[in-house]
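What follows is a short report on a single structure.
Shown here: the complex without one of its protein chains, the others still in place.
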Amino acid sequence: MTKLVPIGDHVVIKVEKAKETMKSGIVLPDSAKEKPQQGTVMAVGSGVMLDNGTKIPLEVKKGDKVFYSKYSGNEIKLDDEEYVVLSQHDILAIVK
Amino acid sequence: MTKLVPIGDHVVIKVEKAKETMKSGIVLPDSAKEKPQQGTVMAVGSGVMLDNGTKIPLEVKKGDKVFYSKYSGNEIKLDDEEYVVLSQHDILAIVK
Amino acid sequence: MTKLVPIGDHVVIKVEKAKETMKSGIVLPDSAKEKPQQGTVMAVGSGVMLDNGTKIPLEVKKGDKVFYSKYSGNEIKLDDEEYVVLSQHDILAIVK
Amino acid sequence: MTKLVPIGDHVVIKVEKAKETMKSGIVLPDSAKEKPQQGTVMAVGSGVMLDNGTKIPLEVKKGDKVFYSKYSGNEIKLDDEEYVVLSQHDILAIVK
Amino acid sequence: MTKLVPIGDHVVIKVEKAKETMKSGIVLPDSAKEKPQQGTVMAVGSGVMLDNGTKIPLEVKKGDKVFYSKYSGNEIKLDDEEYVVLSQHDILAIVK
Amino acid sequence: MTKLVPIGDHVVIKVEKAKETMKSGIVLPDSAKEKPQQGTVMAVGSGVMLDNGTKIPLEVKKGDKVFYSKYSGNEIKLDDEEYVVLSQHDILAIVK
Partner (left out) sequence: MTKLVPIGDHVVIKVEKAKETMKSGIVLPDSAKEKPQQGTVMAVGSGVMLDNGTKIPLEVKKGDKVFYSKYSGNEIKLDDEEYVVLSQHDILAIVK
């Protein structure tokens, strides 16, 4: 099966279908502002590079359920699944 | 119960309903400029990352009542509650 | 009494009513450009954070009379008083 | 045969013809947002330069199949082949 | 007499009336571009803060005659005098 | 003969006439996007200055044939020849 491997501080997220209600009953707010998106982390990059070149591992892990801001990142379709690749700082929060 | 865990210098704030008057009688100014919002800190991120990778804890704590600028952050609805996720530098002040 | 506690390099200023003339007779210029505002510092943040995480105390102190640029910061109304929260670098000068 | 040698953190990618379906059957999404492009890495630059002048090798290697955002980089035609030269941070993911 | 004390790398300049011709006969050019302004330095801030927190004194001194770009800084009127508060890097040159 | 000496990370390139086909038969793509330009490096600046003031020599050398993005740099005409002065990071690739 084909795999997407992100680079640096990027993360690959499998996008959750818009109207799916998660077990915890998350209904996206209807406010004028764009609804944040939800999905599951499929792969994380090598980390955040510091000025001296060392890498700090990302805070999110494979399998985390996350919210991320709607217009961040780039969408990719692979084997009929929709993914988005974005930088860790576009992730709003991990749902635990 | 589902929990939102923010990342890095982000903070999760439970939004206070617009017209609720707090014990101290805070009436939001009617000036042309956008009224700042109020709410309570529910969770704080791991801290501000310095150039050398170490993390400095955030100044706000869980339970702090805060003012934050209206158009900062992203709104999330969870179990019928409205939250906003924003960076610490979008918080104007702690109400003590 | 409720208190506003600013964060980092922010400052809370009690706004002086527009047309009040201070003892020294400061009349705001009528130039096309926006007139700077005046007020009194009520509280200062923990300081400016350097790259290595240490904090440098702010130059302005509680009680200083200051000029600040009109469109900087956010207004907050508290117990019928008008405050503005802004960053120290938006303060033009201290009036001594 | 003429060769394109990129500089610093740049990468030369041979562009895959738009409608070619890769072995793994990647069909580009039809979403309103711009479809990411695909191609093969032909050459990589000398690396990312740190503040102290040392160079960190790039994560992508010659021969990697990659996705990159549509409007990044510059197109060059050489010996009837289409290439794009872009910075490593415009590469979304490596396809493995 | 009231004094304006600038902060950090800011400078307080007493504005010279527009058409005053200085002893050296400086006539401001009529080019389409905005004419630079002239004035005298009345007070200088504590200096430019480096990454490590130390302060480097400003190059301009009290009493220097300077040119500065027209649209930089903020105007303040104090005891019938017009001042402008701007950052040192908005000063074009010292007239000696 | 007059010579142009660039400064810092700048490079002087002698512009190749638009329709000249190089030995390797490079025909510039007709895509809507601006065609990259070609030329030969005539002189290189003293290098890239690091935070600590030391200089890192540029990667391109005098005599290199290069592609550079169309709208970068400034054109200069000297002794009937057309040159462009641009920063090294505007150079797409060296043609070898």
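Letters A, B, C, D, E and F name the chains as they come in the text, with residue numbers starting at 1 for each one.
The rule is short, and it goes like this: a contact is a pair of C-beta atoms (placed from the backbone, for glycine too) under 8 Å apart; a residue touches a chain by one contact, two chains touch by 3 or more.
Quantities reported herein were computed from a predicted structural model and do not represent experimental measurements.
Asks: I'd like to know which visible chains would be in contact with the absent chain if the whole complex were considered.
Replies: Every shown chain touched by the left-out chain: E, F.
Asks: Which parts of chain F face the unshown chain closely enough to count as touching?
Replies: Output for chain F: 1-8, 10, 12, 43, 46, 49, 51-53, 74-79, 82, 85.
Asks: In the whole complex, what residues of chain E lie against the chain that is missing from view?
Replies: Considering the whole complex, chain E reaches the absent chain at 24-29, 31, 33, 36, 48, 50-52, 54, 56, 59-60, 67, 69, 88-89, 91-96.
Here, only the chains that are shown with their structure count from here on.
Asks: Using the touch definition up top, find the fewest steps from chain E to chain F.
Replies: 5
Asks: For the sequence-identical pair chain C and chain F, determine the rotation angle of the Cα superposition and round it to the nearest 5 degrees.
Replies: Rotation angle between the two copies comes out at 155 degrees.
Asks: When the centre of a chain is set as the mean of its C-alpha atoms, what distance in Å lies between chain A and chain D?
Replies: For chain A versus chain D, the centre distance works out to 22 Å.
Asks: Report the inter-chain centroid distance for chain B and chain F in whole angstrom, where each centroid is the mean of the CA atoms.
Replies: So the centre of chain B lies 50 Å away from the centre of chain F.
Asks: Of all residues in chain B, which are in touch with two or more distinct other chains?
Replies: Within chain B, residues 51-52 contact more than one other chain.
Asks: In graph terms, nodes being chains and edges touches, is this line, ring, star, complete or other?
Replies: Contact pattern: an open line, chains touching in sequence.
Asks: Going by the touch definition at the top, which pairs of chains touch each other?
Replies: Every pair of chains in contact is listed here: A-B, A-D, B-C, C-E, D-F.
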